[in-house]
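First up is the structure itself, then whatever we jot down about it.
Excluded from the complex is one protein chain; the other protein chains are retained at their positions.
Labels run A and B following the written order; every chain starts at residue 1.
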Amino acid sequence: MTLLSVDDLSIALPKGADRELAVKDVSFTLEKGEILCIVGESGSGKSMSANALMGLLPEGVRSAGGTIMFGGRNLLDLSETEMLSLRGCEISMIFQEPLSALNPLMRIGDQIAEVFEAHDLLTPRTRRARALELLQEVGLPDPETTIRAYPFQLSGGQRQRVVIAMALALEPQILVADEPTTALDVTTQAQILDLIEELRRKRGMAVLFITHDFGVVADIADRVIVMQSGEVVEAGVADTVLLTPTHPYTRALLDAIPGLAFTGTPRAATEGKPILSVRDLSMTFRTRTSGFFAKPRVVRAVKDVSFDLQKGETIGIVGESGSGKSTLGRCLARLLTPEKGVVKIGGQDISHIKGRALHAHRRRIQMVFQDPFSSLNPRARIGTILTDGLIAYGSDKASARARAAELLTLVDLDPSAMERYPHEFSGGQRQRVGIARALALEPEVIIADEAVSALDVSIQAQVLDLLADLKDRLNLSMIFITHDLRVASQVCDRIIVMQRGEMVEFGPLVQVLGDPQTVYTQSLLDAIPGKAHEKALAAQKEAAL
Amino acid sequence: MLGFIAARLVKAVFILLAILVLNFVLIHAAPGDPAAVMAGEAGAADEKFLQDLRERFGLDQPFAMQLWTYMRGAVQLDLGYSYRQQMPVAELIWDRLPATLLLTATAFVISIVLGVTAGVLAAQAQGTWWDTLISAVALIFYATPLFWVALMASLLFSVVLGWLPGFGYQTIGANYTGLDRVLDVGKHLILPASTLGLFFTAIYMRMTRASMLEVSRLDFVKTARAKGLRNSVIQRRHVLRNALLPVITLAGLQAGQIVGGAVLTETVFAWPGIGRLMFEAISQRDYNVILGVFFISAAMVLLFNLVTDILYGIVDPRIRIAT
Partner (left out) sequence: MKAFWFRYRQNRGAVIGLVILALVLLCAVAAPFLFPRSPWSMVQRPFLPPFTMDGLPLGTDALGRDVLSGLFHGARVSLLVGLVSTVVALAIGIPIGALAGYYGGLADDMLMRFTEFFQTIPSFALAIVLLAIFQPSLAYVILAIAIVSWPPVARLVRGEVLSLRHREFVEAATLSGQSNLAIILKQVLPNALPPIIVLASLMVATAILLESSLSFLGLGDPNVMSWGYMIGAARTVLRTAWWLSFIPGIAIVLTVLALNLIGEGLNDALNPRLRRRQS
């Protein structure tokens, strides 16, 4: 039974935007009880389509044609009052950012009860009872406490469960989920996906699921729509689209997904003196709270980490948010001074040196950062960004500029980029500049901190290729920090798994991913979306041979 | 929450002590004999009085000792003696303080109520002529000197129209009692309090408007809309409450300006508060009174700040519960 049908929907952006239409002639239907995924990269118009269903387009953005038929009515023709009675009741929506999706000043229970109030249902007392039931249903422990809690007292995953509880309160026929798991850790993501799947089954509601992640699509979608620059390029049953894509864009996207590839032979760990040697590294943060009697909050971000990095080797540090992996990286690069422990590079302990001594050794470890938008000074030309370091280490301007041009060629950018500003480049190009900057001082070790996490999947693959290529050509030694095991499996020789500041597992890639020794690593592996799809792909390949 | 308040109290005490040190330093930094500075304009006091002062404050003793003597006195609310007025400064201030408290508190309430209301109206009517009008009026008030508004208001409403009394605290010689007296004081209060509040009304209005618009863009407002809540409910329950947090902070910061502004308003309207006292002391170079009023007005500001801090704690659960 078709619940909702979208025909030739177009959405116009305000004047002066980079294109006229955010969404152009999009058509699809949503059947009762199915999960339909709209997948695409940033700017593909997938979120706009979802917002149009709810009548919640951002200011200045308006629908420019087509129909959205639901229950015999065109949603685009409804008045605001008519939409009000629909929202939250017939069609519900959940969003990407669970941390900011709840009013910080209101108790959870009141925020859930509001849904009933908005539609004049139930009495205050029964609203509370229903809220308790809902919290139970979305799997929140101890609903009695949660109902009185404020959002800041809950974790991201718990908040997303609350948002889902609110969306389900009036048993809507359609749930619109706009990237609901993107901001969550991979294990939490798996739990939320399970929850959505389970609720769909129990209630027979239809889900319109917006995502950029084909792994997620493979795990939950019945049908899928692929969007590119506002247009639908491919649509069909999930398995068909994922296994036999027909449109080149879909194919490119699918090819770019890093798989869990740990079958290749890792490079033989060269014996001998390690280039970087870390012993018992610990870091503790103390934050003072504003209260007078309040104790300072102590966070032991990194606890007793030890490992050796050989020349030419890449060690991956993986873990969820809060595992201390980034803190560890910053301690190694001496952006932070570790609390205790030893960091030796080429035999020299740099863990606690200061001033002139630190300056002398600093250039030996360089970093590539996560966010291509905040890692380049918006007010400096690329040339300045690349030469600042060389000049600080005594190069004259002319030779520094010559070297910068060389570096740009090395990362496949044109040397004319020197005269331009960061905002003139795309995310992937900026990340190339970031890599060139890290290489400028000819470091012995490069630390890549989530260096591809902020990039769209197709760009991600290009940057990973570049890193692999540079690593071979320049015989770089690298620490690769990431939350994504799939990415780690593409570039690393050995893997360190971190949990709450501790190293829980350390070994060759094949061993850690193929035969994990701890429950935690296993749970990380289990949570990776799209594994069933990978198996199907492998089977397909085998059959083809 | 208690810890939070205690921390603020301790801080307030330290600031008061620091102001005393500043006062002491200023007396000694002023050109001329500190005793003469304390006594008022050089030559106004006789030699015996100066000698008294030197002994009492140990002005021939080491600097640290002098500071100690001064602080010990001040902590016991001994703010020195006004030679000009032949009265202890503390007593002078004590007599005038209620009038100033009444004036500043009224102005404070007027400006917050009017400012927040106008700000909410403007934000909700964003982009319409109604918003433009409110914003333009606020902009003009924001650019108008307090004392000039006071002068013009007294000219218009008191001299020309004769609607309201233009000076003083109550009708001289009327000797009202009970409700009549309250009404009489209230009538005298209207002009000074509203002109003092006007400038701050403009500030609160601009702040509330900006804050409302800022909060309207946050994710939880989108969640609220997805629930199917009516816009009026969203504005009141979700937007306004969150938007008021920065306004409360600002209200605390502006309290100091209101107390400072009282000097101007009280001068124009001959309102018998400590601001007027300060103005008189300026022309007589009566330093003890000036410094005393300065100290007490700082204490008033700290009091206003404490109230807004507690208010903030009540509104924001993150402070109420987490500290």
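We adopt the following convention: contacts are C-beta pairs under 8 Å (C-beta built on N, C-alpha and C of every residue); 3 or more make two chains touch, one makes a residue touch a chain.
Since the structure is predicted, the reported quantities are computational estimates derived from the model, not experimental observations.
Contacts of the undisplayed chain with the visible chains, over the whole complex, involve A, B.
One of B:S82, B:T106, B:Q124 or B:S154 touches the chain omitted from the figure, and that residue is B:S154.
Interface note: of B:G119, B:P165, B:G228 or B:G261, the residue touching the hidden chain in the full complex is B:G261. Only one of B:A18, B:L133 or B:L183 touches the absent chain when the whole complex is considered: B:A18. Even with one chain removed from view, subunit A keeps its contact list with that chain: residues 60, 330, 333, 335, 359, 362-363, 365-367, 369-371, 374-380, 385, 388-389, 392-393, 434, 437, 440-441.
By the touch definition given at the top, subunit B reaches the unshown chain through residues 15, 18-19, 22, 26-27, 29-31, 37, 127, 139-140, 142-148, 151-152, 154-155, 159, 213, 217, 253, 256-257, 259-261, 263-264, 267-268, 278-279, 281-283, 285, 287, 290-291, 293-294, 297-298, 301-302, 305.
Basically, only the chains that are shown with their structure count from here on.
Subunit A and subunit B have Cα centroids separated by 50 Å. Residue ranges of subunit B in contact with subunit A, taken from their complex: 2-4, 6-7, 10, 218-220, 222-230, 233, 237-238, 241-242, 315-319, 321-323. Subunit A meets subunit B in the complex at residues 54, 56, 84-89, 92-95, 97, 100-106, 114-115, 117-119, 150, 152-153, 163, 166-167, 289-294.
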